[in-house]
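Structure provided below as structure tokens; questions to follow.
Note that one protein chain of the assembly has been removed; the remaining protein chains are unaltered in position.
Note that the chains are named A and B in the order they appear, and that numbering of residues resets to 1 at the start of each chain.
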Amino acid sequence: MTESMEVLKAGIASGRLKTDELVLNMGPQHPSTHGVLRLELVLDGEIVVKVIPQMGYLHRCFEKHAENMTYPQVVPYTDRMDYLAGMNNNHGYVLAVERLMGIELPERVEYIRIIMAELQRIASHLVAIGTFGMDIGAFTPFLYCFRDREYILDIFERTCGARLLYNYMWVGGLSHDIYDGFLRDVADFIKKFRPTVVEVNNLLNYNKIFIERTANVGVLPADVAVSYGCSGPMLRGSGVDWDLRRDDPYSIYDRFDWKVITGDGSAGTLGDCWDRHMVRVWEMEESCKIIEQALESFPAEGDIASAIPKRIRPAKGEIYTRVENPRGELGYYLIADGSANPFRLKVRGPSFVNLSVIDEISRGHLIADLVAILGSIDIVLGEVDR
Amino acid sequence: MPKSMNEIFDYLNSLFPEAALQFDEAVPCVIVPAALIKEVALQARDDQELLFDTLMCLSGVDNADETLGAVYHLDSMTHRHKLTLKVIVPATAPHIPSVDRVWRIAEWHEREAFDLIGVIFDGNSDLRRILLPEDWEGHPLRKDYEVPEFYNGMKVPY
Partner (left out) sequence: MESLLQSLLGDNLLTVVLYCALPLVFLLLYALLAILGEVKISAWMQDRLGPMRTGPWGIIQPIADVFKLLQKEDITPAKADKFLFNLAPFLSFMSAYAAFAVIPFSSQYVGADLNLGLFYLLAISSLNVAAIIMAGWASNNKYSLYGSMRAVAQIVSYEVPAAMVLVIIVMFVGSLNLQDITTAQSGPFWNWMVFGGPKQDVVLASGEVLSASWVNLIFLPFFLASFLMYYIAGLAETNRTPFDIPEAESELVSGYHTEYSGMKFAMFFMSEYANMFLVSAVVAVLFFGGWNSPFGVYLGDAFDAPWLVAVEQFGWLAFKGLFFVFVMIWVRWTLPRLRVDQLMYMSWKVLIPFSFGIALVVGFLVVIL
């Protein structure tokens, strides 16, 4: 009794009652770790003291596989990394091989690729926005987002037969040409899609509770973001004006007029969860703009298979190619040794890199905030673990 | 001002005259001796002429000639130029100084290179396996790697 009183007095004297820290395993089976991520949380009550991410539950040896496959055979594997953005993954990989081989693409292929990549970006952001809302506890916007994503997946399905894992972009071309009415479908989709943004804004993004939950939470300063190599909405949410589509242009992005969305901290601090979230929301609108412009100048004629090489065997050499994936900078470091298989293919996944910052920005927050932070980073475990 | 890789090499060479930096025209990249990588990295990040603020990618490579390597892809958001640094070390003693204090992301990239290739990054604050289980044996992306038949008594199916 006296001893515990002593402890109590000492605790009060120090201004803070010291309690034991608790280690909580969040995941790999947990509703909000977005897959099979395990976070070892060191907690002081409800306050997060340290986060130790443990990955690898979904490691499928992509890089090892790639070394034992021919170049075209790798394409389907890239779909499976970031399974929410298969088109963008295809795009990055084929771009690396094409640059290594010096292939010039027909206009039509470039245009279709851009439209597909931007549709995929919208689809991926819709999932990110919906699941982020769900992490905060709002279930309904999630289904509104998925409803619109269905339209995109339907378009993809009619084009290449697959809804999630497309294997659509091949080295030098595409697997299928677009179907009759594709352009009309895409234009229709954009018309249908724009009201959804307004709807989700009204229901979720400008909801007082939502703003209270996400503003000033998980603030990522710009210099920390750069040092951690964060990219995509994560980096732009911190106010860094950087988008590879504009700053390291690939394909034909330099032909279109659109603007890079950056966070402005209008709800709280620059670089908080709300900023990252809103960057995604407004980026969908920019993607719509790109698609509209691409539809306007879409080349009516063209052969999508004319540039596909008969034999894909790049000469000895190496290249690092990066594209702007919905989650950020997706880099492929490809070393060719002159054989039919890649000598080494290293993938720099944006989710992997963005996730590394979680310990830095979630210390001192509550568990509920940690969930919000994790949701705003928007990871796909298929890519973190590869 | 953006610089070409050649100019950057000349500039780095003038800063590190005794370092014996080499320039590989074919890639192109700058080959840095292992012992100096941390100094070169710091210089590349902080020098006003270079300002490589981002480590885009750090890859471990097995060169299949008894050497391992680490490849650093650097990017400068300010000057908009890029640089590739390469470090080559013998496979028998694959020690490279860590750059995780230069770019924070290097910590995880180095863990991954350690996990899959087996390059040991001296000074990395948390050099553990990252993708494979902690008790996995061997480094799968080595060219001479053989898949073990059993892992913890379980048959490894392939």
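Operating definition for what follows: a residue touches a chain if its C-beta (ideal position, glycine included) is under 8 Å from a C-beta of that chain, and two chains touch if they have at least 3 such contacts.
Note that the structure is a prediction, hence the values are computed from the model and not measured.
Put simply, the hidden chain is in touch with A once you look at the whole complex. From the options A:Met87, A:Met134 or A:Ile312, the residue with contact to the chain not on display is A:Met134.
Think of the hidden chain as still there; on chain A it touches residues 22, 24, 30-32, 46, 133-140, 143-144, 147, 203-204, 207, 209-210, 212-213, 366-369, 371.
Methods note: only the chains that are shown with their structure count from here on.
Averaging Cα coordinates per chain places chain A and chain B 25 Å apart. Looking at the complex, you find that chain B touches chain A at residues 26-27, 53-57, 59-62, 64, 71, 73, 77, 80, 84, 103-105, 107-109, 116, 129-133, 140-141. On the chain A side of its complex with chain B, the touching residues are 55-56, 59, 61, 63-64, 67, 224, 226-229, 240, 242, 247, 316-318, 320, 322, 329, 331, 333, 335, 343-344, 346, 348, 352-353, 356-357, 360, 385-386.
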